[in-house]
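Only a single protein chain was left out; the remaining protein chains are all shown in position.
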Amino acid sequence: MKILCFGIAKDIIGTSELILDEHQITVAQLKNQLNEKYPKLLEYKSYMIAINQEYANDESLISINDEIALIPPVSGG
Amino acid sequence: MKILCFGIAKDIIGTSELILDEHQITVAQLKNQLNEKYPKLLEYKSYMIAINQEYANDESLISINDEIALIPPVSGG
Amino acid sequence: MAAKSIDIQILQEPLSINNCYNFVLNEKCGGIDLFVGTVRRWNKGKEVSHLFFESYLPMARREMNKIAVQAIDQFGLEKISMHHRIGKVELEGVAVIIAVSSKHRKAAFEACKFAIDSLKLSVPIWKKEYLTNGSHWVNSRP
Partner (left out) sequence: MAAKSIDIQILQEPLSINNCYNFVLNEKCGGIDLFVGTVRRWNKGKEVSHLFFESYLPMARREMNKIAVQAIDQFGLEKISMHHRIGKVELEGVAVIIAVSSKHRKAAFEACKFAIDSLKLSVPIWKKEYLTNGSHWVNSRP
């Protein structure tokens, strides 16, 4: 499972593409894993997970072929 | 006394510069004269008189050397 | 101060959005709002062929300047540019441009709306609408 990382999340995680050894997982489970491995992410609690380019809620299920992204607080405009 | 006329007022009065034989007069008196001579002006009751390029109220006094204008309802923009 | 923060123009030739934008752009500001009033083909179900604008020039400039001063004071703008066209304006032509710059966008939107609303209320400029059949001064119906 590949997670695209942007902005501050890319800096914290140290890569723009994080590989996790998971096949199916909920967004909540993914966030727990990420928060545990990268506790600095907890400082940006409002970060979102996008599945296939759509914002997902905690209950959403992620499959290995989905396009997953870690979206820290946006600041466009 | 010279009155500058614009827009529909110019059409009604038939000139862009109306000459009146007055030396000192209030705005109310001027309006009465104009309404009597050009009754079609009464259809545009909200027309204003400007004295020296400022909107004037009915009590304002007009002298012969002032720049007077008849301002029908505006429609810029 | 006022001379450099306010740009009022009433012009016979086509208006330039870039001129207004370049006047208000400055490094203190994050938000620029521009309103552009254009000539519509359809107005209240009637087909318009073109417009003609007449102005009481010196007074129109004064009234526009008053609006600009008030917009700066009331909304804390950095700069404001107000350009109005006179003479014949074709379909899709630009009749008026208001550009304002402000530190933040909320004030820019509010000030720009204030300026165009005020202009339409008080600035001595008159629009004659030429329809496919006939013409008339706008706002000048009983």
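To keep things simple, chains are lettered A, B and C as they appear, and every chain counts its residues starting from 1.
In the analysis below, a contact is a pair of C-beta atoms (placed from the backbone, for glycine too) under 8 Å apart; a residue touches a chain by one contact, two chains touch by 3 or more.
Since the model is a prediction, treat every value here as computed from it, not as a measurement.
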According to the contact rule at the top, which chains on display are touched by the left-out chain? A, C
In the full complex, chain C touches the hidden chain through residues 17-18, 21, 25-43, 91-92, 101, 103, 105, 108-109, 112-113, 116
Chain A residues that touch the omitted chain in the full complex: 4, 6-8, 11, 43-44, 50, 53-55, 69, 71-77
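Everything that follows uses one rule, which is that only the chains that are shown with their structure count from here on.
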Most contacts: which chain pair? B-C
Just how far, in Å, is the C-alpha centre of chain C from the one of chain A? 48
Would you mind pulling out the distance in Å between where the CA atoms of chain B average out and where those of chain C do? 25
So which bits of chain A are touching at least two other chains? none
